[in-house]
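Every protein chain of the complex appears in place save one, which is left out.
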Amino acid sequence: MYDSKGLNEECGVFGIWNHPESAQLTYMGLHSLQHRGQEGAGIVCSNGETLIGERGLGLLTEAISDIQLETFKSYQHAIGHVRYATSGNKGIENIQPFLYHFYDMSVAVCHNGNLINAQSLKRSLEHQGSIFHSSSDTEVIMHLIRKSKAPTFEDAFQESLRKIKGGFTFAVLTKDALYGAVDPNAIRPLAVGKMQNGSYIIASETCAIDVLGAEFVRDIHAGEYVVITDEGIRVESYTKHTTTAISAMEYIYFARPDSTIAGKNVHAVRKQSGKQLAKESPAPTADMVIGVPNSSLSAASGYAEASGLPYEMGLVKNQYVARTFIQPTQELREQGVRVKLSAVKDIVQDKNIVLVDDSIVRGTTSRRIVQMLKDAGAREVHVRIASPEFMFPSFYGIDVSTTAELISANKSPEEISEHIGADSLAYLSVDGLIDSIGLEVDAPYSGLCVESFTGDYPAGLYDYEEDYIAHLSDRQKAYIADHKQFFDREGNLNV
Amino acid sequence: MYDSKGLNEECGVFGIWNHPESAQLTYMGLHSLQHRGQEGAGIVCSNGETLIGERGLGLLTEAISDIQLETFKSYQHAIGHVRYATSGNKGIENIQPFLYHFYDMSVAVCHNGNLINAQSLKRSLEHQGSIFHSSSDTEVIMHLIRKSKAPTFEDAFQESLRKIKGGFTFAVLTKDALYGAVDPNAIRPLAVGKMQNGSYIIASETCAIDVLGAEFVRDIHAGEYVVITDEGIRVESYTKHTTTAISAMEYIYFARPDSTIAGKNVHAVRKQSGKQLAKESPAPTADMVIGVPNSSLSAASGYAEASGLPYEMGLVKNQYVARTFIQPTQELREQGVRVKLSAVKDIVQDKNIVLVDDSIVRGTTSRRIVQMLKDAGAREVHVRIASPEFMFPSFYGIDVSTTAELISANKSPEEISEHIGADSLAYLSVDGLIDSIGLEVDAPYSGLCVESFTGDYPAGLYDYEEDYIAHLSDRQKAYIADHKQFFDREGNLNV
Amino acid sequence: MYDSKGLNEECGVFGIWNHPESAQLTYMGLHSLQHRGQEGAGIVCSNGETLIGERGLGLLTEAISDIQLETFKSYQHAIGHVRYATSGNKGIENIQPFLYHFYDMSVAVCHNGNLINAQSLKRSLEHQGSIFHSSSDTEVIMHLIRKSKAPTFEDAFQESLRKIKGGFTFAVLTKDALYGAVDPNAIRPLAVGKMQNGSYIIASETCAIDVLGAEFVRDIHAGEYVVITDEGIRVESYTKHTTTAISAMEYIYFARPDSTIAGKNVHAVRKQSGKQLAKESPAPTADMVIGVPNSSLSAASGYAEASGLPYEMGLVKNQYVARTFIQPTQELREQGVRVKLSAVKDIVQDKNIVLVDDSIVRGTTSRRIVQMLKDAGAREVHVRIASPEFMFPSFYGIDVSTTAELISANKSPEEISEHIGADSLAYLSVDGLIDSIGLEVDAPYSGLCVESFTGDYPAGLYDYEEDYIAHLSDRQKAYIADHKQFFDREGNLNV
Partner (left out) sequence: MYDSKGLNEECGVFGIWNHPESAQLTYMGLHSLQHRGQEGAGIVCSNGETLIGERGLGLLTEAISDIQLETFKSYQHAIGHVRYATSGNKGIENIQPFLYHFYDMSVAVCHNGNLINAQSLKRSLEHQGSIFHSSSDTEVIMHLIRKSKAPTFEDAFQESLRKIKGGFTFAVLTKDALYGAVDPNAIRPLAVGKMQNGSYIIASETCAIDVLGAEFVRDIHAGEYVVITDEGIRVESYTKHTTTAISAMEYIYFARPDSTIAGKNVHAVRKQSGKQLAKESPAPTADMVIGVPNSSLSAASGYAEASGLPYEMGLVKNQYVARTFIQPTQELREQGVRVKLSAVKDIVQDKNIVLVDDSIVRGTTSRRIVQMLKDAGAREVHVRIASPEFMFPSFYGIDVSTTAELISANKSPEEISEHIGADSLAYLSVDGLIDSIGLEVDAPYSGLCVESFTGDYPAGLYDYEEDYIAHLSDRQKAYIADHKQFFDREGNLNV
């Protein structure tokens, strides 16, 4: 997680109702979700009458000052957000939660994921005279709500949720209630917890519930939203058209290892993936197993355990983030990589190594790491990826939405192995991944969203469809032709 | 390393001579030494005529801006420093390197370690009318040099090195040369590397040599200094009274796992310590081994390997530093701990755990971690410390200089086990530690400084002696009485 | 001008079309308008294709960095704004220009003045589902434009201008044109200038035209707007219902002395007011004339000249703005006043003084100044105000909109004289003011807006009317009763 390979999810959300330290707890909760977004953060608080907020660029500690937190002290309800900003929309105006003061009410809203019909909705709304102030999808739902003729805010919220498509969760705060909503496929996760004092919290990951010492209550399921008020908690469905398809990428890459999604602990899943990978693709000549820190260490230890090989720290990641480097020469650029990650010469020299990584996106990082290990004296480097080939772009909140970015969309494992300079390369199978996660849901892929590996998009593609189809690579087309059966279900595109 | 248990070394130094990107490389080198000090950083550059510099509070990225780095572009020589600030001297005036412009020359100097006769030297100099501008030991050597009547700068530097006592390394830059010096016991490390273009570098740890893609040349040994000029490199001894006593704490706690000190890789030493610990103190009922991230993970994997137990990620450390938290209530304070480190409930629940940590200083952190694991459902927690009992204060550059701070100075392992709520507690033996490191030096403790475990101070105590003896605890006295033979060698105190 | 007496106008606007240094010139122009607003500033630039901008809190130098200006270097068109923020809307979200990116175009807009029907327009728009992101009136016009069905942007702009009421000027930038508009009474000023290279500029005051070395072209008159494109300049009328009523307060207080409004230089007007005041209200016992720096110095020198008394610097204003003072005690608070303004003891001691000020709003400042002069030894202080009694609130862009704030709404000159501790107090007559300004316009009050002195509101009151009438003071009612004839014209309220 939080590596530079180009996999980025858009954001983490948090909410709390009725706690005297709501802003402080939101700050702590967001801090535990920081890995989901480091380019902006915000908090909006309510005292039941007034909503006020603060947001800023950068890490939480940069975005929200202690002085500001102090001013939120008498507020009992809050939502918060950490944001990963895709290029082109890094301004402060896109940092959430968005806080709106209308003549008849105030509302704050923040969101994780991606709306795949946002552009068409936005254009239609602009055509009717609506004015948008950000390039964020989040603003779309607010416009839908305000345009709605539904009698209550909750009704308008439901109606608007039915109009948007994609993978998403929303946290919404009014002076009367805290809402949390999940997309009709539950692609993006949202969990509910309960503090000892009876306060309820919602969060993108259960780690935020744990760090606050709260008790996990339940996940919000596909097509549901939760409403928390002074009267208590209530979960409702806003649509009946649901199919559970939890993002496998949350397990593989995004989520913190101590989080649990749909009953499955992330570290345990990763370790199991590593074990499965060792079974599927052993490396008979290897002396040791090394994981790419930090997101692949669990899988690597699983691989080591299953294969009986020692698990070694052959790569060290600098724990301090070096924001920017001026890198005027090629020589310095190469050193720039080593500054973040370095090989331990005394460990890897003259050794045959199994290098476990969680995924290959562009191949650039893998190539650098293999080169680094070889430069440090490693004899053989056998790359083992604890997930299937990343062959299809994702449009549901992962920041990889073009085929051109994906090396597996264009090259076979053998070609990639050569490209990255490895002595061998193998991926976990799709079935192996599904088994390792082990959801027991009566839905395709046992309830997982594995669109990046299969091209099977459970929520459809909408605004992205035309461009996606136009740019399909030969390898993608061949895969799709081989797996026709995926593409017969309702809601999926016909290629 | 870099945890909050109260073990802090004072600083990392770096130097480079004759490279067109000297400041940028210094920045990268310091970044890899950031774990040695996070409260300030500085760089001084030279173009062979003029010395200029920049320094600032906080992490390197906060202390030195890209804009500033850019202005250093045409400078070929540089030294740099990252600083851990002990309380009471956190001002910018203490951030190094110190840069002095005299009528006859300019000099920059920075330092790692602690001078144990700095106070008496400083008072004597002030009495003669000298004026100090910082509370840093580093300033003392500059005054000694300037007061010297020696004919050359190098002679004056040598003469001054002979007057100071303790554990230290210095990096010094003049327009003509880069110097690196090590104390007469080599307590603190300093290594020399060589870039492909022929430039030489010096650094507190070899990881800084590796990240720059440079080749390790040699360590600077006890009582030596290196001089690097346009004519080449030269190593000299400034004293014959040397006894090698490399700080064992560098291996146990401070250094980065990818660094190599005196030929021994730090990760490998730690893993070996873990294996040795498993042999000395098994935990027969245990289901799994967990390490305290990040400094104890190597030892934990060694323990797991030797014991045949699975190595699990039962504790997760938040990778983002939360600078400060307002923690008005006891409840929030407890949550503050979980924000940094959290137990993975799904891993540890109903399990018997071996918890491997590198050291126990005050016991506070250990108690919290054990509690956290038990709260998360762990059945038994057997604490195994991959170093001996930390019974004596250190005065050679580790920020623990009072007996009162050390729980082992006052309590037995059994008492501590109870205090921290563990089901059992065991430490690595001193001999086990020495064997795990495995130096082959003809000196006491095979060339290690293990003063914190034995009370045997290789460089004496000087200004600290009176106060140290006055505050000896019963447990310390008993230990000393049992190990009389330690204290017969020249240079050590008689208690 | 820019004193602390509570008279604040909302903003200055600037625009330039087709100059290679457009952003830099906008910066310079705004700097000369800084007295019109110090709490925020912004610039939006266009290269004919893309609009980008920067805005920030505080003075221009704080709001816009040199680095930012540098990035605007290749842009040829720009508008800019300096803002006075009324309490309650000080956030960055209210800083102008506002920059909108729609699917079909980009627009930047900024504004000076106050829309008196903004609240009713805003509520009506919100009711239709529009979402506002600021508390600024400026946003209203953008919503009107976007809701318009008019065929072109210019048509929609015209239509929207006809819907808004009050005193205002707008600067609007699209990729094709720069627009500048003035309210139907020309209450707020806007002038056009021409650079030597043929570029056109618009600015709230002519001083911005002068500092750029440009030539004054003309004022934009009541109900007009100017359009500047690559084809040239064009002035149009968006309404025929116009009555010229230029804010007398611009001459008295707001504008820089070197600006010229409707052909009348501000310094000359002020000096003439002072002369007229000397004629109307001499001070026979006085030894010297002192002006309150800086806005009253012109009037004071006029009074001195006409009365034959020496003009002395008896009050000195600190030229450095002290942002905030912690003033824990009453004693310190009093010193806080002296920090900004101090009496020159050696000048005023034992003297009879004519103190010329431009206006009295609340009376607080006047009382302090009189006290200060007496404390410094002045024997008599005869206060002469170079404008009539400020008896009625203003709603057209001056930040005084409640009767309760105005001492003259509630007290007679005699009562005020006693209240402020003066030996005598006299105001300029309304006719004297009108004559001193000397406009030759065929309109009430010779084309001036003197609503603050007469209660005669040329643009009506709209959203403010109900509250205004409800809070009329006895003194206001009596004045209105005495001047019934004012209130018969179309567009004015009947009290």
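The letters A, B and C name the chains in turn, as written, and every chain counts its residues from 1.
Methods note: a residue touches a chain if its C-beta (ideal position, glycine included) is under 8 Å from a C-beta of that chain, and two chains touch if they have at least 3 such contacts.
Note that the structure is a prediction, hence the values are computed from the model and not measured.
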| item | value |
| --- | --- |
| Omitted chain's touching partners, listed by label | B, C |
| Candidate in contact with the missing chain, chosen from C:198, C:232, C:310 or C:438 | C:310 |
| Of C:156, C:235 or C:344, the one touching the omitted chain in the full complex | C:344 |
| Touching residues (missing chain, whole complex) on chain C | 2, 21, 24-25, 27-28, 31-32, 34-35, 38, 59-61, 66, 69-70, 207, 210-213, 256-258, 260, 265, 267-268, 271, 294, 297-298, 301, 305, 310-313, 316, 318-329, 331-332, 334-336, 338-339, 342-347, 375 |
| Touching residues on chain B - with respect to the absent chain | 92, 100-104, 122-123, 126-133, 135, 139, 142-143, 146-147 |
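Keep in mind that, in the parts below, only the chains that are shown with their structure count from here on.
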| item | value |
| --- | --- |
| Chain-level touch network, classified as line, ring, star, complete or other | line |
| Top-ranked pair of chains - ranking by C-beta pairs in contact | A-B |
| Where chain B and chain C are represented by their mean Cα positions, the distance between them in whole Å | 63 |
| Distance from chain B to chain A - Cα centre to Cα centre, in angstrom | 37 |
| Centroid spacing, where centroids are CA-atom means, of chain A and chain C in whole angstrom | 51 |
| In chain B, residues with contacts to at least two other chains | none |
